[in-house]
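Below is one structure, written out as structure tokens; comments come after it.
Omission of a single protein chain aside, the complex is shown with its protein chains in their original locations.
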Amino acid sequence: MFGSQFKIVIGTFVVAFFAFVAIFAPLLAPFNPLSQDLFNRLAPPVWAERGSWTHALGTDNYGRDVLSRLIYGARVSILVGVTSMLLSCTLGSLCGVIAAYRGGRLGSFIMRFSDAHLAFPEILLAILIVATLGGSLLNIVLVLGISSWMVYARVVYGLTLSLKERPFIEAARAQGAAGWYIIRRHILPHLLPMIIVISTLQVAQMILTETALSFLGLGVPPPTPSWGNVLAEGRDRLFVAPWIANSAGIAIILVVWGINLLGNGLRERLDPRAGARG
Amino acid sequence: MALLGLQPESAQVEGEVRFSGQNILTLPGDQMTALRGRRISMIFQDPMSSLNPVLTIGQQISETLRAHFDMSRRDAWTRSKHLLDLVRVPGAAGRLQAYPHELSGGLRQRVMIAMALACEPELLLADEPTTALDVTVQAQILDLLLDLRDETNLSILLITHDLGVIANFADRVAVMYCGRVMEAASVGDFFDAPSHPYAEALIRSIPGGSSQERLEAIPGTVPKLTDLPRGCRFATRCLRYRAACSEDLPELREISPGHSTACFRAFDNA
Partner (left out) sequence: MFQFTIRQLVTVPITLLLVVTATFFVLRLTGDPATLYLDVTATPEQIETLRRQLGLDKTLIVQYGWFLTDILTLDFGRSLQFQAPALDIVVSRLGATFELIGTALVLALVLGLIGGLVSAIYQDRWLDMAISTFAVAGQSMPSFWLGILLVQLFALNLGWLPTSGTGGIEHLILPAITLAAFIAPNLILITRTAVLEASTDQYVTTARAKGLKNGYILLCHVLPNALNPIISFFGLQMGRLVGGSVVTETIFAWPGIGRLMIGAVYQRDVPVVVATVTVTCLAIILANLLADLLLALVDPRINLE
């Protein structure tokens, strides 16, 4: 398909744009995303009849400016995506390296556990945690982080196993280097490209899952604007105000598409063997 | 590969392949498909990867038959069993149900041969059929091929690096270097009076009897196929090189009846 160069450039551009929006949200947003204006509920967007530039994407059921909510929502969604990715990446890579490097009972227990966890959909975990702890930004990050460590564990496990047999690791061991030293100095650098690729694609996945959970009422609790929330609230007013749900949907698809593009481009660049994929 | 039109699309093929008086390279796709496996068939270097791992031996042989003949499933199956007998696979009836991974390398190559001979082709292309096999199995497979050649109406085109195999097996030899025929001769002429410097060098590189002798190798390396020299492709490594060799590509010319060579120097003394 398109070259990896093209994918990386476009992907980076899209991601950078949304990152910019998220960071400078207070400067960019025309309104306070939380301030209600009950006299101006469900105002139509600029492209509709009677629409105006004051509320370019219209207002929602409480008269809040949809554009401002989306701009602040970028903050929440990207923050959740990145932090939960970091959590699952750390957790999973650590488990994978330990399982492969130590091997033995501990190793097989970790991998067995990750297999079992694969049978446990993240939505169920989210339901359990929200049912007991209630929904909050922290809980959603926890849920997402905990429920996708297995992806890293499996990949890192496989890679480390094959690395372990390579001569340069044996040479390091023969020289008496300690386990953690070898892992840090010799194994991790080799894992890094793969981890970066998975992590990029994971952020996209996390953002999608966050919106799905928010949509179910299990995510970031309202009135905090997250894209999932905006979409969920828009769904209740679909008949009279379809623009609310649709503008949130377009924001999500754009950022996730950008991240996927970047991730696929990176994968083709760093792992030429997988070039045929996607 | 190119002889049967099996090369990938990016490959460049020049010249012509004459079979029964016809240039088969210019045949349209469906006629070529009808020819493959029916009149010309092929066996490959690695019998493991050449057989489909998820189909049984019987399925793979009988599908060849059914592709070319109007045959019922049952008839094809019976014929497949006879073919396995023909290539001396012990317990042929049972092997039909076996998958390739359940057979040894030698047996797999026999299956490949059975498959290739299924439609009684006139020509068998054997692309290094013994390279991936043990030495003893190599001899068995070559014996089998020789017997089959004698028993049936079959010609074999054997592609190999092994000069020993050539000496035992071949009637005529064509030496190829970088995609071009360098010398073509009967097997006797080739070993007794090689005329192309490359052929000479090949024969010199056969290890002699005594262990004191140094193994003689051809100096230099094969040029990159993307960056071939303009003149004779062996020029850079040739012991009898002269300036003209880098100018023009030498054509294959006959130096004695049934013996031709593609070297300017071969005619110097004549």
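Order of writing sets the chain letters: A and B. Residues in each chain are counted from 1.
Definition applied: contacts are C-beta pairs under 8 Å (C-beta built on N, C-alpha and C of every residue); 3 or more make two chains touch, one makes a residue touch a chain.
Worth saying up front: this structure is predicted, and the values here are computed from it rather than measured.
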Margin query: Just to verify: which one of A:Phe6, A:Phe20 or A:Phe120 makes contact with the chain not shown?
Written below: A:Phe120
Notebook entry, point to check: Quick one: which of A:Val9, A:Ile196, A:Ala212 or A:Leu270 touches the chain that's been left out?
Noted result: A:Ala212
Checklist line | Positions on subunit A contacted by the hidden chain, ascending | finding: 1, 112-113, 115-125, 127-133, 204, 208-209, 211-212, 215-218, 231, 234-235, 238-239, 242, 245-246, 248-249, 252-253, 256-257, 260-261, 264, 276-278
Checklist line | Hidden partner chain, residues of subunit B it touches | finding: 1, 4, 6, 33-38, 41-42, 44, 46, 49-55, 63-64, 67-68, 99, 101, 112, 115-116
